[in-house]
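To start, the structure under review is shown below, and the notes come after it.
Heads up, one of the protein chains got dropped from this complex, but the rest are sitting where they should.
Per-chain numbering from 1; labels A and B assigned in written order.
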Amino acid sequence: MFSFLLRRVVAALGTLLLSSVMVFLAVQALPGDVATQVLGRDATPDAVAALRKQMGLDQPAWERYADWIKGALHGDFGTSLVTTKPVGGEVAQYLGNSALIAVVTVLFAVTGSVVLGVVAGLYRDRWPDQLISTVSLVGMSVPEFVVATVLVLAFSVTVPVFPAVVLYGPGAGVGQLLPAVWLPAASLAIVMAAYIVRMARTSVIDVMASEYVTTARLKGLTTWRVVTRHALPSALLPTLHVIALNVAWLVGGVAVVENVFNYPGIGKLMLTSVQNRDLPVIQAIALISAVVYVVCNLAADLGSMALNPKLRTRGGRIR
Amino acid sequence: MSSVKEPAGATPSSAAPSTPAPPPAPVRPGFAARTWRTVRSSRPAVIGLAIVAVHVVVALLAPLLTPYHPTTGDASHALLGPSADHWAGTDQYGRDVLTRVLYGGRYALGVSVTATLITIALGAVLGCAAALRGGWLDDVVMRVLDAVLSIPAILVLLVIVTALGTGSSVIVLAIAVVCVPQVVRVVRGAALTVVPQDYVTAARARGESTWAILRREVLPNISDVVCVEFAMRASWVVLLISSLSFLGFGADPPTPDWGLMVSENRTAITVVPMASLAPIIGLATMVVGLNLAADGLSKAWGVDRIREGV
């Protein structure tokens, strides 16, 4: 059991290390000199050189990488080139706002889609399945900005229930942001749910056709018991990883939706900092996304361990 | 090693091997013929492919279908509603919306099909190689791809586009970087079901090269998965490109791109809803078509299980 967990943790750390290197290299490859950018085109070469020295840009890349990682481990991501404030605090603030959307989305999308997927799987090829499958197909096929636009049209323009755009800055309180959370969350949930529904449906169909479910049925158990006790644990296993991937996707996925609603979240920050070439912020966001991805996958692994005794007990090996 | 005894008299589904010569048809259906038969047997696939076909035809014939030019407009006819002259109205610069939507299909199809082709080719080779070789190659490939996946696709796209510009070739490259890992995962998963089969083992025992095994034994058996993956991935790429344009990082403004059009006309959605809705309809139908095709094919071929976890 611990060897399984240990292997996963080591793999996760490896992934993180690799992605941090990639992020660093990619951002370094962005054209344009940071110092020139900060000081403007008219700056004297001396001033640029001085700033480069001050920012440590004259050091070799691997040293800068080491410095960056060391700082990041302590929560210090450097200072923003645009606002000149510490990146860590700024990102945290935006991240918090996005987390509000994410929590609402995950809560609704995950529970709802798992239930719908299971129902579709159980009623395979009958009308509930066809309805759910069709809707989820459409959900998959429509981009977030379209869903968001349509929702705005429906719930802000036609029936003004929710605000179409957020007028607050990143420092807004939860109370101020809360009314604005629902539409972005709904847009994300619709897109995200589609994938989970489909996965849950497929695996439920698979498991319901398995010999042990047939055996359970032939024991004379009720359908409810067969589904909840015998089928679901195994059916949720593959779904878990899809859920994890989708939750991790949220970090990037919010970009479009937050842009539509002008919501002061991490996605919005991502866009503006790419526009402004605010390299430390981009790096920080990328690294944080990687951490979220890795953590989500680890959580899914833990979930698999809970559902699959083969991973928990001795002699268990993943094949 | 283990002598797993297959039940010799088990399921009735394993249709009577004892009776000699099942269907006597000595024809050898090629991939194309097999695909065609599968497609015909699945209604969603037929509908999906028909939709895609319509899109392709429209994209090819766009100049013949409309008298207007996609990027130049008549400012005096800005923001018109649907009329006999302008079926879908005009936008704020007086450009015919329908024309732009028709031409938009060209851009979307062209870029996404190219990007998907490159992605699939790369992903298929890498995925098969990882599955077949296993060992350290597999580990390294999967670890690197995992690292790429861990960074949000949209951020990778934004960074690449900011660094290299918004030309079509840059977007194709950026898409490939983002999508290859996912394709590799799917293809590797499919190949892993083929690799332990005895016919691959037989080829190994003959001492055939990895490439020969890949080409002769593995690829023909995952062609259906790859095909489905192509349709699925193409739909995903169309969405991604339009999202990028919507954010202002994709196609440059006069280009008739659906995402860009939605973004431009969104503010005027209450005045001329068609200006936003028409590109949305174009986008949605194309993606639904691709998804339906992918879905139908994967069900008909029974590969939906392998494709899990996109």
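Note that a contact is a pair of C-beta atoms (placed from the backbone, for glycine too) under 8 Å apart; a residue touches a chain by one contact, two chains touch by 3 or more.
The criterion applied here is as follows: contacts and distances are computed from a predicted model.
> As a check of understanding, state which of "Multiple sugar transport system permease protein", "ABC transporter related protein", "VWFA domain-containing protein" or "Multicopper oxidase domain-containing protein" is the UniProt name of the chain not shown.
For the chain missing from the view, the UniProt record says "ABC transporter related protein".
> Out of A:116, A:148, A:216 or A:300, which is the one that touches the chain we can't see?
Counting the whole complex, the residue in contact with the absent chain is A:216.
> Of the residues listed, A:53, A:70, A:85 or A:229, which one is in contact with the missing chain?
A:229
> Take the complete complex as the reference. Which residues in chain A touch the chain that isn't displayed?
These residues touch the chain not displayed: 209-222, 225, 229-230, 233-234, 307-310, 313-316.
> Touching the hidden chain in the full complex, which residues of chain B are there? Just list them.
Interface with the chain not displayed, on the chain B side: 1-29, 197-199, 201-202, 204-208, 216-217, 220-221, 223.
In this text, only the chains that are shown with their structure count from here on.
> Between chain A and chain B, what's the gap in Å when you average each chain's C-alpha atoms?
Here chain A and chain B have centroids separated by 22 Å.
> Please give the residue numbers of chain A that touch chain B in the complex, ascending.
Interface residues on chain A, with respect to chain B: 11, 14-16, 18-19, 22-23, 26-27, 29-31, 137-138, 140-146, 149-150, 152-153, 157, 195, 199, 202-203, 206, 238, 241-242, 245, 248-249, 251-253, 255-256, 259-260, 270-271, 274-275, 277, 282, 285-286, 289-290, 293-294.
> In their shared complex, at which residues does chain B touch chain A?
143-144, 146-156, 158-160, 162-163, 235, 239, 242-243, 246-247, 249, 259, 262-263, 266, 269-270, 273, 276, 280, 283-284, 287-288, 290-292, 295, 304-305, 308-310
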